[in-house]
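Note that this complex is displayed minus one protein chain, with the remaining chains in position.
Chain naming follows the written order as A and B, and within any one chain the residues start at number 1.
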Amino acid sequence: MTATSPRRRALKVSSIALGLALALSAPAGAADLVISNWDGYMAPDAMASFKTATGVSGEVVVHATNEEIMGKLIAAGGKGYDVVFVSSPFAEVLNKLGLTEPIDHAKIPNLANLYPEATKLPHDVGNAFSVPYTWGTTGLCYRSDLVKTAPTSWSDLLAPSDALKGKTTMLATDRWLLAAGQLDKGFSVNETDPAKMAEVKDLLISAKKTLLAYDDTTFYSKLVSGEALMVQAWDGWCNYGIAEKPEIKYVIPKEGSDLWVDTMVVMKASEHKDDAFKFINFMLDAKNHAWAAQNIDYKVPNKPAMESLPADFLAKFPNMAMPVADLVKFEQLRDVGEAQRDYSKIVSEIKAAQ
Amino acid sequence: MVRAADGKPIAWLSERRTPGATPEGRARQGRGGYFVKYQPSRSSLLMAPALVWLTALMVVPCALVLALAFFRRGIYGGIDYTFTLENFGLVFDPLYAGIFLNSARIAGTATLIAVVIGYAAAYAIAAAPRRWQPVFLFFAVLPFWSNYLIRTYAWIVLLNREGLITQLLRWFGYTGEPPSMLYTEGAVIAGLVYNYLPFVILACYAPLSRLNPELAEASRDLGASAATTLRRVILPLTVPGIAAGAVFVFVLSIGNFVTPALLGGGRFQMIGNLVYDQFLTANDWPFGAALAMALIAIMLLVLMAQALATDRAAGRAAEARGQADG
Partner (left out) sequence: MAERSPATRRTLWLALVLVFAFLYIPIAVLVALSFNEGGLAFR
């Protein structure tokens, strides 16, 4: 495998200083197709090959987090962008705000490459406004050589054995941080009932006392160095750790996981909608989509692309071979509307707890 | 004689009178007025670029942020333009007020440590041979020329469980559990002290180097111990430097969000992180704006306290001069 470019779902570390400045700036140039994506989340030469294939030129701007691009899109009514990569709950919000263009299936023949399950995702049945790009699970990533008994439950992370105390990390992004508690308690990952969320909060505050850190970006290198022994991780990011140290393993706890889906949406304000659909069609091409799977180590919802992955790659990263039927059993994170504000406050309370 | 366009002589170019030569000059001298005639039109012309700059890049954005604080968050982020005061009320919610207090405590601790170390360093530099002083000062500021993030990462390398300090301990034969140093409040404070120490050294060096050594000598001759001399003579006369340095560290620390994120591992929520989260995670810009305004208010209070301390110290210094003259 070639060098991976880690995906920056919430790159708090290096983007932190730039974040505020970027949040208020608009993308440069308006002539061509403007794509906003996470850094390193597609082939570096994707735009060049897209131009060779279609004659359309475009530029990629990067966002560090969903929230960052959402801030820009909402502030500017979606102007200045043509295709945006966001996680599914955020695609839902964009759609509710009327900022998304309905997907014209006739212009994207490669939609036929999608697994049937990927066209029936609850957040957008029938791909009316979004097209899935990657999908996967959130689970536990651990050092099998240093953890005596393999973890099987979220409780192994939230109430760790003495040997693991101070050697675990959790994701800092609010929805996934809360999901660990919600799943452990057997609640929905979209639970908003105040009493139930109070339980989740108490659980996560007690878990905080045994935590090394909240970490969205470097948890896999902490595993590699041995600084942490078990971390809450997105499957693809755990793969980055596995690539460096085969003793690292990934497990989905018995209580389950969320099903996260990163999607492509076309902005209603786009002035290049046909080209935008061409771009999505290009990304769904089996070969291009397979590149994504093999280089960013995330599962893609593209049947011919997944079937083209070499056996040794799947052997090295077992979670890449997860059957689609198992994957879609999990509940998607959904937009929770007004309750998002309560989520934010609960997360603040957890992070401020001593 | 130099003349301005309107034909009038430009006083401060043509009449370089020695201040103190006339009674009014003597009166002016104490307030640092060297320019003989104050000409409002000309000086405001020179001020104009700075004023335009400040207005466009400081006052206007701050006013916009302030205005933002009076609106509601839209359901999906963004701003719902209905007037409300609830964002300011929320600042006093025990949760957020607690985060303010906690930030002030962390910033205060960092300030105290930085001032003690920085003052000692500045004193030592001021006591070094004259020709070495600029060299020491230069090297005290040099680390500052590297990037803040990189300087902070250096501490991650040093403090993490598999980091250099642990490896050093092992090299000396330590076999136990490595100490947990990173992602603690101590690590956050160390990072803040490290990053802002040069400010304190510079700020304290200025009054220390100007201090008339005869004052300390007189104090010793009159029987005061070294400690009493420091406490009763040197410290009071260098309060402006200490106050300037302390305010720098405190103000920069209380709003800091990089260091708590990197060295605190997200386990310590400071007010800067909270503002960052409101703008970039919760997408609640109005509440973020209210928090930012509360933070600015705290900083203004601290700056006023500094101005007061400096003023009183200046009074003491003038008194000391007066007694020396008499």
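Details
Basically, a residue touches a chain if its C-beta (ideal position, glycine included) is under 8 Å from a C-beta of that chain, and two chains touch if they have at least 3 such contacts.
What you see is a predicted model, and the numbers here were worked out from it, not measured in a lab.
Residue B:Ala127 is the one among B:Ala67, B:Ala127 or B:Met304 that touches the chain not shown. Here one chain is not drawn; of B:Phe100, B:Tyr194 or B:Phe279, the residue touching it is B:Tyr194. In the full complex, chain B makes contact with the omitted chain through residues 117, 120-121, 123-128, 136, 139-140, 143, 146, 150-151, 153-155, 157-158, 160, 162-164, 167, 194, 197-198, 201, 213, 216-217, 220, 226.
Going forward, only the chains that are shown with their structure count from here on.
Chain A and chain B have Cα centroids lying 40 Å from one another. Chain contact summary for the complex, chain B toward chain A: residues 73-78, 95-96, 98-99, 102, 148-149, 160-162, 180, 182-183, 257-258, 261-262, 264-267, 269, 273-274, 276-285. Against chain B, the residues of chain A that register as touching in their complex are 12-14, 16-17, 19-20, 23, 65, 67-68, 70-71, 74-75, 93, 96-97, 166-167, 169, 172-174, 208, 211-215, 225-227, 335, 337-338, 340-341, 344-345, 347-349, 351-352.
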